[in-house]
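Let me begin by handing over the structure; questions about it come next.
One protein chain omitted, others in place.
The block that comes next holds chain A.
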Amino acid sequence: MSFKAAISRLNRLPLIQKEYNFLTSVNHNAERQLNESSKSAVHYPLKNLLCAIKDNIATSDLPTTCASKVLENYTSPFNATIVDLLKTAGAVSIGKTNLDEFGMGSGGTNSHFGATRNPLFPQQDFIVGGSSSGSAAAVAADVVDFSIGTDTGGSVRLPAAFTSIYGFKPSYGRISRYGVVAYAQSLDTVGIMSKSLDTIEKVFEVLNKSDQKDPTCLDDGIRSRLHTSSKLKGKLRVGLPLEFTPNGIPKELQVKLLKVLENIQERGHEIFPVSIPDIKNSLPIYYTLATAEAASNLSRYDGVRYGMRELGSDIIEDILYAPTRAHLGQEVKNRIVLGNHNLSSESFNNHYIKAQKLRVKLIDEFDHIFKCSNVLTGSEGNEQGVDVLLCLSSIGKPIPITKYNNATSKDPINCYINDIFTTPISLAGLPAISIPTGPSETVGVQLVGQFGDDFTVLRAAREISKNIITT
């Protein structure tokens, strides 16, 4: 990317922002920073690249709001590790991107700053998908080269599919979460979104580092046992999970998936039907664990030390901070209530512990499918196993915001269904990438690899996109 192109993108920013509402705050120093890094003699790996950072990632120069009223005026005194890594690599941020409040949502509509609109549907007010809605829109609208999102149950992959871009969620623990505001940290993963696989690989190289500040970030000991490049040679062995081909998927999406499969076969790769029965439990497991962790993580937003505080007495019926916490959005409140229910002494052993056990069982089933070993579980890998799994990224396509809001207000479960293909992968911490099925096509397919086998996923993505783009 040239310096000139970057400047011209920056100039378009105000107009695009007005159109799609994808930023929560703008970096007004972007042009100066771009100038500095461009003129520097240092060889920056991400020189002249513009990026956007999801607004649940701490930055000291711009607010970190998580698109929530309770953090509306909050600016972090420190940068997230990844923000510093990107800066050091020469990338320039244009600002912070809109999201579903605290990452909770699949539409990109639960934001204190209003819904993000999909750049592929100008003047039509379509959803981008969430929760990394602004990050996806920034890439789709061509104002950045890449953006940083977070993916807890599909929040990078779903909006990537809805905006026809790549959305890469690496293995859990590959990228530091220090400075990433926790939603459900046993699942939270930093992801990279772009229209270019080259860019995704370059950015991943910059961010794929151990971090002393994050106890869940893979340490150098474990990293040394992971592949540093793809061991893939020759033909790909692609698994097609039977559980990911349920009835009720719109015909149009089925056709897209079949077309991808045909292309893969034509190139001489092999496709195997595989079965992971516990995938059917994924949504209940996910919404038990994620909401419990969320309820716990969000209890710090009491307004005592930072953020907004309700004036006057902050107690309702002996419940401390109830008035302040009433300012959280409805979906966030729903999940806190659900999470607290799951953690309550009556249901903890029934719900939370059971969900944890089922999660382990699910990981075990994934281990049986892959050829590659799993350094975390000690699974040695299945000789007859597959290199990657392939499935759709979503069960639907983007719809108008009003329609989406009506459907979810009628039945909140509606928006949870969108996560059906993405949550099992998150629960197992596997690397996955959503790939568009064609230019401006808002249906994506996901490629999924064994834990730590991120480079095989990227390599396979390159192989499969080649087919898609040419057809």
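We take it that contacts are C-beta pairs under 8 Å (C-beta built on N, C-alpha and C of every residue); 3 or more make two chains touch, one makes a residue touch a chain; residues count from 1.
By our rule, contacts and distances are computed from a predicted model.
K.L.:
Name the chain not shown, per its UniProt record: "3-methyl-2-oxobutanoate dehydrogenase (2-methylpropanoyl-transferring)", "Glutamyl-tRNA(Gln) amidotransferase subunit B, mitochondrial", "Ribosomal RNA-processing protein 42" or "Defective in cullin neddylation protein"?
P.N.:
So the chain that does not appear here would be "Glutamyl-tRNA(Gln) amidotransferase subunit B, mitochondrial", according to UniProt.
K.L.:
So which of A:Ser37, A:Thr64 or A:Ser426 would be touching the chain we can't see?
P.N.:
Result: among the candidates, A:Thr64 touches the missing chain.
K.L.:
Which one, A:Val304, A:Ala326 or A:Ile413, makes contact with the chain that was left out?
P.N.:
Here the residue in touch with the unshown chain is A:Val304.
K.L.:
Among A:Ser38, A:Ser186, A:Asn263 or A:Asn334, which residue is in contact with the omitted chain in the full complex?
P.N.:
A:Ser186
K.L.:
Name every residue on chain A in touch with the hidden partner chain.
P.N.:
Contact residues on chain A toward the absent chain are 57-58, 64, 66, 71, 74, 76-78, 80, 177-182, 184-186, 212-216, 292-293, 295-296, 298-300, 302, 304-306, 319-321, 340, 343-345, 348, 352, 356.
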